[in-house]
Each structure stands twice: as structure tokens, then as C-alpha cells.
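Shown here: the complex without one of its protein chains, the others still in place.
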Amino acid sequence: MAAVKINELHKSDLPWILEYDESKCIQCGKCTAVCSFNAIKPAVEIRKKSNSITEKNKTERVLVIKQNISLDNYCRGCGMCANVCPNGAIRLIRNKDDKYSVAYRANKADSFKKGGRSNLNTEGRTLDKIKIGRISQMTDPSLDAQRHTFELRTPFGRVLKADKLNFDVKDGKIVETTQLPPNRWIYPIIFGDMSIGAVSWRMWEAMAIATAYLNEVMGIPIRMCTGEGGIPTKLLKSRYVKYMILQIASGHFGWNRIIKAMPDMTEDPAGILIKIGQGAKPGDGGLLLASKVARYVQEIRGVPRADLLSPPTHQGLYSIEESVQKMFLSMNAAFKFKVPVAIKVAASVTSVPVYNNLLRDPYNIVGGFFLDGLAAGTGAAHEISLNHTGHPITSKLRDCYLTAVKQGRQGEIPLFAGGGLGQTGSFAADAFKLICLGANGVFTGRMLLEIAGCVGSDTGKCNACNTGLCPAGIAAQNDNLVKRLDVDKVAQNLVNYILATDIELKKLMAPIGCSSLPIGRSDALITVDKHISTRLDIQYAC
Amino acid sequence: MCRIGAIKSKQKLHPSIALKLMRSQQEGHDDSGFAFVMQDMGGIFENYKELPLMSMAGTVEGARLAEDILRDIGFTRVMQWSPDINNKKGLKIEALPIYMFEALQYPKSYKHATKEEKEELLIDTSIRLRKALEGTNSGYIYSFWPDTLTLKEIGSPKDIGIYFNLWEENKDLTSSIITAQCRQNTNYDIVRYAAHPFFLEGYTGLVNGENTFYEKNKSYQERLYKGYLGFESDSQCLLYTLHYVHKILKWPLQYFKHTITPLSYDEIIKREDSDILLRIKASLEHLEVNGPNTFLGVTPDKELICVCDSKKLRPVVIGKHNDTVIMTSEVAGINDLMPDRNTEEDIYPNERETVVIKDDLTVERWQQ
Partner (left out) sequence: MTICKIKTLKNNNRMSTQELLQTIYKKIDEGQSEFEIEACGQHDIGGAVKAKSDDKTLLFKITNPGQRVGAMAMDGVKIVVEGSAPADVGWLNSGAEIVVKGDAGDTAAHCAAGGKVFIGGRVGTRSGALMKHDPRFEPPQFWVLKNTGSFSFEFMGGGIAVICGYDCDNLTSVLGNRSCVGMVGGVVYVRGNVEGLANCVEKLPLDKLDKDFLKSGMPEFLQEIEKTELEEELLDFSKWSKILPLPKELKEKKQPVKDFIKNEWFKEGLFGDLVEDDGKVYGLAETGDARLRKPEWDKDLCVACDLCLKNCPQNAIKKDLTKYISESEKCIGCGICAAVCPRQAWKMKNC
């Protein structure tokens, strides 16, 4: 047996410790068979047979389950082994004294990368300190979530001030005189932009199915943003493309096929989203590690199997004005000025100036402002970015809304907010509160992952989306892991979750007497935190 | 709840009719105030129709302050009227020392001014007066516009009527349009400015109800036009929206309803004018009104308008007899004043409807 040396990696350095109860184990081998990270293994231990001094040297070889002590094949705490064990013989214990990230950097001379969410989210969330406090009871009766009709639609696309619509009146009726910027009425929840590649083909298809089903069967006009990782040509040429917001990010992956498909598209897409930044790692470009660049991903993106890095900015853009001209104008032109073109940026101290610049664009070609907050998730990021860069969504969304109010221009460029919504289990409430603070709608990726069976957490469980080895098949690019995901079931669950959310949104609209979205109805909100009250300009309550 | 009424006639009527209209609806309000606006004046104001008429109440200092400002701008007084006061003991009224109604001649420099220039002067003057009176807490300016007289007071409507001698008809104080409300704004502080009817540039509005989109409306309207101010009541928002849609945007009256209670998307897309209605819905999203409402209004064309919220959560009925039309919260009020009318012609507007009484008293009804 080799000697143990202090400067090696030890089990006690790892983030998760395997707790193994030999008395319960029947050695069925399932735990090791299911581990996508190859982090545990069957092993043979040599033990002395008894404590008797007369039989002191007699040993026996015993089969046990052990964890690998390795920088590469280490336990992420996903818990699949424990799930599959028939006898509960395995448990994973979080290691408070984990030194893994030190060891990783010390050995690899590289920054540590991971997927999932920021793991430094320790203080209470602002949204949880806000309540809906203006309940209509007498003079303005509450509505009835069942009986009354509610409209959950919001404009997406540039909205012009009424006096800029250039309306004429003929025979007592208003008529249009000019082509106005495209504007669509969509559900206030958008399936957030997760690319093919970032998520598995099955996950992406399940989201697309849920989107189509919600629109066509349930009449809920939800939209899905494709992410930037190519789009199957089939989808582009189908009627379902009208529910899809196509994304263009700095890598421009997959746009060749989109352009080639344009002449054959029978429907316009729901919109275009120009991604400038991402809340989970602002100022950093997309990152798809080679392990996830499966053959089909290579094909639709037009790249070999390699780490795919999108630059942090769009090449060839010098300024916001430039971006308006190049990206917005070109994307508008690509679809004959009939499709709303929006932008997604990471929430930042500078979001307000950016929003102001877009509001003042004289050509009215900016159709939406998506603001992504710091608690957002990502398929892969440098941990340093994930944990230490970014800006919370709530106050920045509010700032943007109020800057528009100050100019009497609220609603002209619809605001959509995202980043960590539903983190504490109340997605509908988070969405509702952000809408009251001025958002036209919200977008979410994390909820979709959770609904699909993500086993990760915001406190360091799994977070291996970057590896392609997602044990739930969601962010996996290993065929056998991808096939763990049941497309029908995930699509159904996504649908169900949105139906539940729809009911819950109405249950919040009804008591404040709103039959349409309470965009900017901050008077409905109260907070028990004085600082939040001051910062967001909502009523303090105690 | 408020109880509201609007009366339009080919005859000139005395405000006692408004008191009588409201009398039977007394259980529906709380005896906290009475206010009315008269438009298209008769009686002693008949000959001053083109001239701005100031309706003001306040202290002696306030009256002096107002006079100073008017003189400073160049207005000259042409005629002044004050109501006879019956200050008998025990009346439930919080009266102010002075109630002043003055017809004024425009400044000389406006001799050749256009209608628009004159209107601009009137709104600027009225804002200046209001700010000055507010700053010194010395009075209220309710309207400053030709052919319009406003009186508002806190107290019991019956006693307010006695105090100003309004129960007795007389030929001096008459008009063809009278809008009135019995009640102060009891949701919040009792403030004279919060009492309906509200008036702005020839438009009058009064509301029985609540506007849960007040904050949204207000934050948008505050920057829409200088005359949109005060916001003491969530109902002012409806008047400002009527003014914005009809006067500033110059849209036909029927688009007012499309603005305050837009149809749902699903209904709009079935219509021929869906493009227009969706644009209006998006561009004027912040002027939507939610909550229970009946709105009664008067336009500068001397038309009455009536609309309800999209769930029809407040009552309203319209009755007509001979030369007079009455819109009011409850039919009891109309029954009192027009017992012999043909009730088969009573109109109960629905949640989609706009009812307009044209100047010649013909009725137009539009389904949204």
C-alpha cells in the first residue's frame, strides 16, 4: 500500500463526503452504475478478521463502496446514488471544511468553472421582504379569481406614445397612416434563453413542446427564447416558430441555418433577442465546454468539438448607438420591420443609462429591454464571475422603470426582468412583484430546469451543468444521460407548472382589484424593510 | 359610495334640481359634502358667455391674492356675483368666508389672440392662482373658464343648499348643464379639491367608484399635460384621460372607452379595427382604469357622456322627459324629478357601452 502524503488530495478536501452503511448494502452495484461523474466506485478493503491476538494476522478482503478522491472524478452531491439505493445505505454529507476549490486552482493553474447558480447567496432576498399589501375590500372590491375575467398579456415590441402614432380620423374612426413598429401581445412569462448545447436536445424539445401546447391547446400566449446555439431548421419552417424568440448573442452560432431557412419560413418568429450580457456572469461571454459540444451541436453551430467561447461583447460594436444601428437595424431589416427586436443585458450599475439611450433612439427599433439579475443561472461560468459579479434585479428593474416614468415614457420599451425568480419557491409571487415594480413581464430558465427535475441547488449541490454529465439529462450531452429525460413528462410538467402559475397570478391580481396586469402598480406593494422602502419607493409597513 | 348626477336641458335650470336629484339617493352617500358644476350659463351670466368666469372660495386674503394676480396678468373684472348666504344656526357646513364668482375681460394684449392662445392663458392663470392660494392656504380655485361655474363645500348637502339658498329656484343662477355630487371624498382626507365634479378646460367629470390604477394613471398623467394636477382623488384621472383623448389627441369620443377599459386581446383580434385598438391599448396602457366605476362627463361641445367599468360594478341610469335628460346613480332620483316620463325609454348602460347625449338631446349609444 502506497504511503499517504500530506500534499495530495484527501477525502476531507472534497465538497461532499460519502457516508456508507455497510450493514445495509447488498452490493447490487446500482449506485456506482448510475453515477455520471464516476465519483464513487466499488472497492476491496483488506481488514483484519478479528481482534483476537492469536489470530492477529488473519485478514479478509471485503467489497465496499468508496468515493474517488480525484480533482476530476469527484462527488458533486447530486445524490443519484442515494436515490437508486434500495436500502438507503448511502448518504452524501456536505463537507463544511471543503478545500476543493483551493486544490483545483493549486493543481491546475486554471480558474475553476461550474454551472448552476451563484453559491454566495446568503442574505435574504429583497423580493421576499415585499408583500402585496393593498388589498381591495370595500369601495374597490376584490375581484374573483374564478368568476371574473383576467387578462394576462403584455405588449412586446416598441410602443409609441399616443401622439406619435400618426393616427388620422376618417368618418369618426381612427385610421393608421404609417407603418408602426411591430408589437405583440404575449404572456408575461417568457421561457428564458437556454441554447441547444447548454441544455440537451431532449430538454430543449420539451420546452418547445410545452410552449406550442400552451399556445395552441391552452390559449396561453407564452413565448420561448431559443438561446443562441442554433435552431433545428424543421422548427424554423414550422408554424411553431411564431412562439419562438430567436436569440443572437456575440458568438452568432447557428445563424447561418436561420438565414438559409428565412425564405421558407411561413410565419414570423415571435421576436429577436439580442443578448449583450447575462446576469449570472455579466461582462463575460458564453461558454460551452468541449465536453458538451456533441456531434449535433457541432453541426447546427458549424464548429468543431472544442471549448466554445462567445466574446463578452459583440464584435464590431463600439457603443450603444452603434449597437442600435447595427444589431437592431439589421435584425429589424432581416424580418422586414415586422418582428420586435429586443435586447438582453445583465443588470448593472449602468443599466439606466443604457435604457435611456435606447428610449431615445429616434428610429423606434428597440422593442424590449430584458434585464437579467445576479441570481441568474448559467450553463457554465468561471466561479469567480458567478460568485462575485452582477447586480440584483429588483432595484435595477425599478430604476429603469422610474427613469422612464420621470420622462413620461413608461411602457414605451417594455421591460422584462429575470434572474433567480422562484429561488425561494414562489415564482408567481416574484413575477407579480416585479410587474408591480414596473416590469411588463419576466423570463426564467431556472424554473424550467427545476420543473424538469434538476437536482442542483443554490447552495452548491450538483452545479455540474458545465460538464455535460448532468445526471438528470437536462444539461447533459452524453447520449445515455440525455435519454434519462422523459420528454413527454417534462413537457407536461412544464405545462402544468405554467397553468398553476397562471392561477396563482390571478389569485394575486384579484385581491388588489386588477383584471389586467398591474404593471407599475407599486402602490399595491409594502415592505417591512425600511431601506427597501426608500430604495424602491414603496410603502414601509411594520 | 358616491352618488352622482348630470342634468342637461334645453331650458336653463337652477341648481335646486341637483339637490332634489340627490335627495332620494341620500342613503347612498355620507352627508359629507355637495358640489356642482354649471355649464352653458343663463341668468345673470348669460351675457358673459365668452369671458372667463372664475369660481373661487377662500379667505379674505385669498380673494385679495387672487385679485392681485389677475390684475398683474391684465385681466379686468367685468361682473361679480356672490351667493346669498343664509347663515342660520345649526347648519352642518364648513363654510369659507368668501365665495367669489367673477366674469373677467381678457388682457388687452389678447385682443387679437386665437382661441388656443386664450385657452393657454386661462390654464396658466388658473395654475398660477391655484399654486398661490395653496401656498398661502387661503383658498381654492375650482374653475377658471368661460361659461362655467363651480361650487363645492363640505357638510350636509341639505344644509349646504340652505346656506347658499339653493333650494329656492331663481332665474339669476341657471344653466343648461348641471353636474353634481353628494359626498366628499371620505376614503382619504376631506379636501375640497377632492370633491367631484372635476373640471378642466370645458370638460367636467364625476365618478361613482374607485380607480385601482390610480398610481399608474397618475404617474403617467403628471407628465402628460400641465393641467393634470392635484390628483386629490383617484377619479380625477378619468377626467384627465377624457381631456387627453378628446382634446389633445383629438380622437372621437368613442375611443375614451377603448382607453379606460380596453377590450381583451382575444376580443380585439376578432374585429376589423384590431390594429388600431391594439395600438391604443399598448400606447395608453397607463391610462387604463380598473376597479368599479361609473363615469359621467361633459365635453366642451355640451355633450354628456356616460361609461361604466368593464365589470359594471356601479349603478347608473338615464332618463328623459320633454326637454331634459338626467343621468344619475339611482333611478329613485329620476323618479322624483320626472315621475311622468316614459320609463320604457330609460337607459341602463352596460359594461361595454358609451352613452352620449348630444347638444340637441339626441341619444347616441355605442357598444365598445
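Read from first to last, the chains carry the letters A and B; within each, the first residue is number 1.
What we mean here is this: a residue touches a chain if its C-beta (ideal position, glycine included) is under 8 Å from a C-beta of that chain, and two chains touch if they have at least 3 such contacts.
Predicted, not measured: the structure shown is a model, and the values here were computed from it.
In the full assembly, the chain not pictured is in contact with A, B, by the touch criterion defined above.
Within the complete assembly, A:Leu235 is the residue of A:Leu235, A:Ala342 or A:Ile474 that touches the hidden chain.
Within the set B:Gln25, B:Ser55, B:Ser138 or B:Gln181, the residue that contacts the chain not displayed is B:Gln25.
Between the chain not shown and the residues A:Val84, A:Met265 or A:Leu309, the one that touches is A:Val84.
Checked against the full complex, the candidates A:Ala106, A:Met218 or A:Ile259 give a single residue touching the omitted chain, namely A:Met218.
Seen from chain A, the chain kept out of the figure touches residues 26-36, 38, 41-44, 61, 63, 80, 83-84, 146-147, 149, 201-202, 204-205, 208-210, 212-213, 216-218, 232, 234-235, 238, 294-296, 299-300, 478-489, 491-492, 495. Although one chain is not displayed, chain B still touches it through residues 19, 23-28, 158, 161, 167, 311-312, 315, 317, 330-333, 335-336, 339, 343-344, 346, 348, 350-352.
Here is the rule we use: only the chains that are shown with their structure count from here on.
Chain A and chain B, compared by their mean Cα positions, are separated by 51 Å.
Considering their complex, residues 1, 187, 209-216, 219-220, 222-224, 244, 248-252, 254-255, 262, 264-266, 273, 275-276, 278-286, 288, 290-292, 310-311, 313 of chain B touch chain A.
By the touch criterion stated above, chain A contacts chain B in their complex at residues 136, 139-141, 143, 148-149, 151, 153, 155, 159-163, 165, 167, 169, 172-176, 180, 183, 185, 219, 405-408, 410-411, 512-516, 518-523.
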